[in-house]
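A single protein chain has been omitted; all remaining protein chains appear in their positions.
Labels A and B are assigned to the chains in the order they are written; within every chain, residues are numbered from 1.
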Amino acid sequence: MKRKNAVVRGSIIGMALAVAGVAGLAGAANGAEKLMVYTSMKESLIGKLRDEFQKRHPEIAFDYYSAGAGKLMAKVAAERQSGRMTVDVLWHSEVPDFYALKRDGMLEKYVSPEAQNVRSPVKDPDGFFTPARLGTLGIAYNTKKVAVPPKSWPDLLDARFRNGLGIANPALSGTSFVSVSLLVNTFGWDYIQKLRRNGALVGQGSGQVVDDTASGDLLVTLAPDYIAVEKIRKGANLGLAFPKEMLVIPSPVAIVKGTPNRKAAEKFIDFLLSKDGQTIIASTGTLPIRSDVALPKELGLASTEEAVGRAMKLDYLKTMAEKEAILEKFDAIMKAK
Amino acid sequence: MTGASGPSAPAGAAGNGPRFGAAEVLLALSVVVLVVVVAIPVLLIFWTALVVDGSPNVKEVLAILRKPDTYEALRNSVVIAAGVTFFSTIIGVFFAWLVSRTDLPFKETMKLLFLVPFMLPSFIGALAWKMLLSPRSGFVNKALAGAFGLDGPVFDIYSLGGIIAVETMYLFPFVFIQVSGALERMDPTLEESARISGAGLLTITRRITLPLMLPSIAAGALLVALYSLSHFGVPAILGTEVGIYNIPTKIYEKIHQSGGSFTAIRTGTILSSILVVAAGVILWAQSLLLKAGRFQVISGKSMRPMVLKLRGLKVPLLILSILYILVTVVLPTVTIVLVGTLKTYGVSFTLSNMSLDNLKYILFDWKMTRDAIWNSFYLSLGAAFVTMLVGTLISYVIVKMKVRGKFLLEFLGVLPFSVPGTVIALGVILMWSGKFGVNLYNTAWIIFVAYVARYMAFSLKSNSAALEQVHDSLEEAARASGATHWQALRDIVIPLIKPGMVAAFFLIFLPALRELTTSVLLYGPTTRTIGVAIYTLNEDGETVYAATLATVALAIIVVGQVVIKRITRTTVPGDQA
Partner (left out) sequence: MAGVELREVSRSFGRHTVMEGLSLAVRDGECFTFLGPSGCGKTVVLRLIAGFERLSGGAISIGARVVSDPARKVHAPPERRNVGVVFQDYAVWPHKTVYENVVYPLVIRKVAKGEAAERAAQTIRDVGLSGLEARLPYQLSGGQQQRVALARALVSNPEVMLLDEPLSNLDANLREEMRFEIKDLQRRTGVTILYVTHDQEVALAISDRMAVLDARGRVRQVGAPDTIYENPGDSFVFSFLGVANFIPVERRDGLDFVRGTAVPLALPPADGGARPAADRLVAGCRPTDIALSPASSGDAERHAAGVLKRAVFLGASIDCRIDAGGTELRVLQDVGAAERAGLVLREGEPVAIRLHDVKWFDAAALAKEGLR
């Protein structure tokens, strides 16, 4: 009978759907060792690291959550409140946060055997966090609209960049927050005010302002090296310029207190700091923290040694204490007409 | 085990007649589900908003509302909702009139085409319009500037006006559906008698047709207002970048950027409370209007309405209608699809810059997007299935059963209709983050629970409509034939309302598949949904991948719609009771 078949078929489909749904919810493979890294590194970087790391440690179910440092920290805070921690390793560029986490006893102490090779303007003598990458920020510009690239920071105050400079929102992006702090520390708030008077805008995350520059929506922006490099490699209309005073931002990595996956976390950090790990990092266009890893020549980036030498200076502990005030002041300046 | 998995299908339990009432069991189950899934979360929101340390604290509420950013969010929400409602009404009424009261060519086709914007998720629309109309780089702006040698941009999509325009494009069908339906059902003799007494067409339209249509127009407009007031996607994509926040995006910012601090959550709950109250008022007004409308427009079968001859305007108006569809649907879709093939954003659309690599990458190589697609798939599947069953159960109790305490359920059953997605998300966070013994934070279950609450209204609507068609005597006849209550449900009621249940399933499955408003507040590291993935990709500057994933989402939606059409067409005529 035809109708009966329809009913039977309907029921089977229904059951199958239900099973699929529940199976999905119940999902999440239960590997013996698990590792969840919260990082502000984009897929183009963390994805490659993941692939290599998995090759070496197939026993670890590795996963990561990639978002701006602001979001990561909000997520971590929310997890602390709810008492259900998902994060095992934290790796992003908002250095002050690591000082704050260390102060609050949120981090596990771990000194990797590889740590002795690390070159960085920032180091934690107590071993609660270790810089795993030296991010630099250059000035990315749209090659179609900007004929002569800016060479120095005061160049950005030029009328030809009027209403064309974008800065990622420091409340969302760690690199942006540290960049702003570095600029303020070096050139004073006056410089930020002048940028605003020249029509500087606040964007969203640090990736989006780069895309907006590539599309021509912005003319210039502060751009993390590897994000700009990836897009340039794909053919975007982008150029990247580095003024003499460099924005060099180490991205520390740390193990979150109380993680049940400490072993895996240590393995990951060791890998990250190893020559192999750093070679991958360098290949994406960001600076390694080891001087024994070479940068691909064609990128025209400064070497690790040189960058550390040219880097603007910052008192991270002080910056940590003043974080709220800095964000508010920046917000007030950028909202002013 | 969690609350959501508790209720099991009533149909499955075909035991030997329960000695003490199936009725009571069903009622209790229904009440428990609605209380746990909807009522408590909403109560928690009000409680958190108004009560500090066990005593009501209105002063602090006012202080938060007076803060410039919360106040601004409120104002923007109202401005956006008002603008969207206004323009949707004008556009919806105009096109409804055009397809039902004029001799516009291809009317039936046009009528279907005007419903297409409904299928397009508005945040994907916003993404497309951002590409088309962002001040310097928008394709349209660039083209216009090039054509006319202009210096500045012509349009700036990052503005209240831009948000209103984009929301209008995708929300006007709410009005269109209501009004064209009413125009078709309207008794033409009302207009004819006016015409016989000598009134001109304009007078008739103004004096007779419009007043008769008012309830339907208003009902559609209120739906738009309700939706826009609590809409996240479009303002999030077009507003936050330039500091324009509405209530849902402000709540999102608070929850996502302030480290989950209690003040942030409280601000969110206060804003949510306002949303709930506003939604309640809107729904109440709507129910009054619909009641009034029912008496005015009734007529039996569809009759031949008065048709205005467009004469010379026929072709221009047809072109206008087609242009509208092209601009609001085809152009954004094509933009999304094309951008999704680019190597990187900002390069020109030449074949050498375009490939299917992105598609391959997000479908097969990138775990995040792969996860997102799978998450959305099983979450909407599970939510649709469970919500359908629970909705059937609750509707059954409300529509069919005579049992004490039913009024409680009837009251609770109204709740899902008036709780916006943002509010549900916040309530679910408050309820399921371990404070009450169950911690679903960062798991897919928390999104699942929110979906069940969010889409319960759809299920209740579809199921009770189906149940009202099944006369009580059909079930009683089974009882008299010796069937127990459960057997009667299994053999008679369920088979008869199956079309309604299937409809409910798809009414939930498809929107859930592209859901953003709720999941954006609830997603964890491994539980991004398609909507969240598109949104965060865009936020992270991965514009091209956002477009590719949006293309995938659009493809899934189109396939889904086709499947629904298929299924509803093959329904046996006898199945409709």
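The working rule: a contact is a pair of C-beta atoms (placed from the backbone, for glycine too) under 8 Å apart; a residue touches a chain by one contact, two chains touch by 3 or more.
Given the structure is predicted, the values throughout are model-derived calculations rather than measurements.
One chain is not displayed; in the complete assembly it touches the shown chains B.
Residue-wise, the contact with the chain that is not shown comes from B:A478, picked out of B:A478, B:I530, B:V544 or B:I557. Of the listed residues B:N57, B:Q487 or B:Q561, the one in contact with the hidden chain in the full complex is B:Q487.
Touch with the hidden chain on the side of chain B covers residues 17, 471, 473-474, 476-485, 487, 491-492, 495-496, 572-577.
The working rule: only the chains that are shown with their structure count from here on.
Between chain A and chain B the centroid-to-centroid distance comes to 35 Å (mean Cα coordinates, whole Å).
Chain contact summary for the complex, chain B toward chain A: residues 5, 134-138, 142, 240-243, 255-261, 343-347, 353, 366-368, 374-375, 377-379, 381-383, 385-386, 433-434, 439, 441-442, 444-445, 448, 495, 498, 524-526, 536, 538-543, 572.
Those residues of chain A that touch chain B in the shared complex are 3, 6-7, 10, 14, 17-18, 20-25, 27-28, 36, 38, 42-43, 47, 50, 63-68, 70-71, 73-84, 86-87, 142, 164, 171-172, 201-218, 227, 231, 234-238, 335.
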